[in-house]
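The structure follows.
Complex shown without one protein chain; remaining protein chains in place.
Letters A, B and C name the chains as they come in the text, with residue numbers starting at 1 for each one.
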């Protein structure tokens, strides 16, 4: 599944087996988020996480920072998508 | 700060020192969420977490389950509010 | 890889890609540990976690509780072992 560009944001919805799986995926992402110094807007309920990425410093446009974090989140999701 | 009742939901916004603090508060809450079997809708960006609680089983009304989880989240927040 | 029985303990060593992977595996296990009410002795350095399981209530013998947690830890590890 790909990211959708909408209103100057990258958007994607991730689905997990259950709530703990969603939480530990967020946890894993959070290490990278800290390292990249670029923070998502993300919303969780039960086994679903909706993510929106935009770069505030450039007046809320989609930049390389967003695409980099998007790729990282997808990479982290790989292991969850199969279990 | 108290919870606000609005559109049959309990709502509150929590603020933290930084992103990791927000994440580990969510992590701590998640243990209780699992035990209580009652899941919040929550939204994070950087050091802020917005929470909305409602009980789907009863047609989206506020029930004892919501007040119990609200109290738990507040209890977990105590230690973060001072650091 | 299997669990080793030694001195009335179940023992196993898990290896991960890096330190964050080891941490989030521990995090995922911790949800189950809480639910099962049965706690491991575990040791982490960098990408390695050594686990020892025994049941204190029965005078430090290996019981069904240990085998159940061992199986859970293996199940959680599946997704990490391939990435």
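Simple rule for what comes next: contacts are C-beta pairs under 8 Å (C-beta built on N, C-alpha and C of every residue); 3 or more make two chains touch, one makes a residue touch a chain.
Predicted model, so just to flag it, every value in this text is computed and none were measured.
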Residues of subunit B in contact with the chain that isn't shown? 20-21, 23-24, 27-28, 31, 78-80, 82-83
Just the residue numbers, please: which parts of subunit C touch the chain that's not shown? 19-20, 23, 26-27, 30, 33-34, 39-46
Note that subunit A touches the absent chain at residues 27, 30-31, 34-35
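Rule of thumb we're sticking to: only the chains that are shown with their structure count from here on.
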With chain centres taken as the means of their Cα atoms, state the distance from subunit A to subunit B in Å. 21
For subunit C, jot down the residues that touch at least 2 other chains. 27, 31
